[in-house]
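Pasting in a structure now, in structure tokens, and then I'll have a few things to ask.
Only a single protein chain was left out; the remaining protein chains are all shown in position.
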Amino acid sequence: MASKSFYAVVAGVGAGTGRSVALRFARAYPVVLLARNSESYADIVAEIRQQGGEALGISTDTADPQSVASAFETIKKEFAAGRKLAAAIYNVGAGFAIKPFLEVSASDLDASLASNARGLFNFAQATLPSLLDAVPTSPHPPSLIITGATASVRGSARFGTFAAGKFAVRALGQSLAREFGPRGVHVAHVIVDGVIDIPRTKGYTVNEGKEDGKISPDAIAESYWHLHTQHRSSFTQELDLRPYVEKF
Amino acid sequence: MASKSFYAVVAGVGAGTGRSVALRFARAYPVVLLARNSESYADIVAEIRQQGGEALGISTDTADPQSVASAFETIKKEFAAGRKLAAAIYNVGAGFAIKPFLEVSASDLDASLASNARGLFNFAQATLPSLLDAVPTSPHPPSLIITGATASVRGSARFGTFAAGKFAVRALGQSLAREFGPRGVHVAHVIVDGVIDIPRTKGYTVNEGKEDGKISPDAIAESYWHLHTQHRSSFTQELDLRPYVEKF
Amino acid sequence: MASKSFYAVVAGVGAGTGRSVALRFARAYPVVLLARNSESYADIVAEIRQQGGEALGISTDTADPQSVASAFETIKKEFAAGRKLAAAIYNVGAGFAIKPFLEVSASDLDASLASNARGLFNFAQATLPSLLDAVPTSPHPPSLIITGATASVRGSARFGTFAAGKFAVRALGQSLAREFGPRGVHVAHVIVDGVIDIPRTKGYTVNEGKEDGKISPDAIAESYWHLHTQHRSSFTQELDLRPYVEKF
Partner (left out) sequence: MASKSFYAVVAGVGAGTGRSVALRFARAYPVVLLARNSESYADIVAEIRQQGGEALGISTDTADPQSVASAFETIKKEFAAGRKLAAAIYNVGAGFAIKPFLEVSASDLDASLASNARGLFNFAQATLPSLLDAVPTSPHPPSLIITGATASVRGSARFGTFAAGKFAVRALGQSLAREFGPRGVHVAHVIVDGVIDIPRTKGYTVNEGKEDGKISPDAIAESYWHLHTQHRSSFTQELDLRPYVEKF
């Protein structure tokens, strides 16, 4: 049963995890979807509305503080009246470059740091005051859930700039968990260790093409929902998700 | 809705996590409860039956291969006919001694290694063939879920022998996850990082006595259930659980 | 005995680790010292020369690619003729801010990412070709040694932006080790976990004021030298350094 007194915001909505998370949380809350381009969220907003949910899409570049400020201004005016923020999901992460280090450019590094670290920074600063505000009344502990990757815990050869951004995100997430956990906000970091099964990866052969060898984004969304609904005496700060056949 | 074609077995049932996990899984499956002494499980078996569930308690010392063999012989004869094993939870862990190292005895170390590492070893050898057998038909991926502790990832001063047992358990769990994951069995390890709220800890003041400063065993059980129901494309190998106010 | 055919470069020279490392490596190689301001290296350059060593100081902002390019242009012209690069040490790390997250500004984050991640990126791109070039003839495997901190592996409350930069550096370091190790360059990351005993920290009481409760920068330098002289069949990628009385 959806609560109308609370809402969720998902940053980094596209065809994969973002979409599934938005749909999953929309079963409980009105949802704001942020993505750089409206094509990324338009269909999902429509899908949520069709299922009787409430949704708003806003074109936002989370790496840009002005753009984030403007998005949350819009949310405040058009969406958040009488509502508190129950969940904020940060699922942005461009800057994926696999190159020999001596061929990487400074702009590859900047793209990774901006979309990962700076984006989370802006998003967390915009949402944490609202999440704190929801602590006393929220049905579940207000949550900031962050999508990580294999590169969050491992700097592989030729993945340096991408890993730099992902490690930085994990650092911020840990720090926020330690500062805001005691104030009632649940900050969790999820290491997605595998290829996600989305339109863009349809042609990829991973794990020898075995069934369910790519991660179902709906399954990811279920774990995010579980994190959100954990009792405050039993918060998970970090979990990993990978296909049963993935080497690790 | 409980399935009668599958069952679960919980080793290390007492007043805390074991009880909550048994009750949680009993909502879905008939459950076998293992503990060294029947007082540890008798009330819980009764409670499950009262709620319309099915339960069997067997006095078992998981550190003793004969005792484990005998328990599973009993299960086979009295409980498992026409059923497959959907979930096995290893929640045993005695050997908790906090002492200056030069005052610890070899038997402290042995107690920790036996109840943790050898117990899991025996339990895993007894359950994995049955879990594998359930893979093709189980509603959720058959699961082996293992309870860990802070000492699973940190050897604190004066916790050496306890940590030795807990590290060893984590090693086994990782190894089993890598061997049996690709065969469809979900092996997960849970780091319980805090004091659990059970009768024995009622008098403890932790986290300055703050509300929910001890971990609710029911909350732990919810996370175990979530692990069990994860889609095989998205298994968690390890997660941590701690109170929102816990220092870490 | 100092080799004149090879040289070392130390970035981030000040009164602490940088100075000790420069002095230690100057016993074996001519050394280039990089720091933003000439006051940071002038005395050390003089000290090295006084001891019969060879040294050159260059004012450089490692976060700025132009500044790094210009520094290495100067090195090439004034210092590196007939010499190969045996060791490059990255010891830069500003951006240390301890603040509640909601009081941190984007420029705090940027300062940390720039001086840590981007600085290492620029420095590594400038030095790795030279280090590779030295592989066949260098008396010890050419080395890139990176100074880390507690915040490289732990995002503490209110240390988020600093940790973001330090985690990012560690990611880059791991990735470089995996890419350039097999080509003969030793990339190592050192977690300095404690307060360093330098003029600026004289007044700090740490570890209850116990003797040697702050890290001797000369001791750090000895470990860097050990890393540099490790045989290529036995490279250390990461080690920690902390006072015997430090809590960890």
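Letters A, B and C mark the chains as written, and numbering starts fresh at 1 in each.
Rule of thumb we're sticking to: contacts are C-beta pairs under 8 Å (C-beta built on N, C-alpha and C of every residue); 3 or more make two chains touch, one makes a residue touch a chain.
It should be emphasised that the depicted structure is a prediction, and the values quoted were computed from it without experimental measurement.
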Item checked: Chains in view touching the one left out -> B, C
Next item on the list: Check the options C:Lys84, C:Arg118, C:Arg154 or C:His186 and report the residue that touches the missing chain.
Entry: C:His186
Next item on the list: Using the touch definition up top, pick the residue from B:Gly16, B:Gly93, B:Pro141 or B:Gly173 that touches the left-out chain.
Entry: B:Gly173
Next item on the list: Identify the residues of subunit C touching the omitted chain, counting contacts across the whole complex.
Entry: 141, 178, 181-182, 184, 186, 194, 197, 212-216, 218-220, 222-223, 226, 229-246, 248
Checklist line | Absent chain, residues of subunit B that touch it | finding: 65, 100-102, 104, 106, 109-110, 113, 117-118, 121-122, 124-125, 128-129, 151, 154-161, 163-180
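Definition applied: only the chains that are shown with their structure count from here on.
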Checklist line | Type of subunit A:subunit B copy interface by residue overlap (half), same or different | finding: same
Notebook entry, point to check: Roughly how far is subunit B from subunit C, going centre to centre by Cα mean, in whole Å?
Noted result: 46
Next item on the list: For subunit C, write out the residues touching at least two other chains, lowest number first.
Entry: none
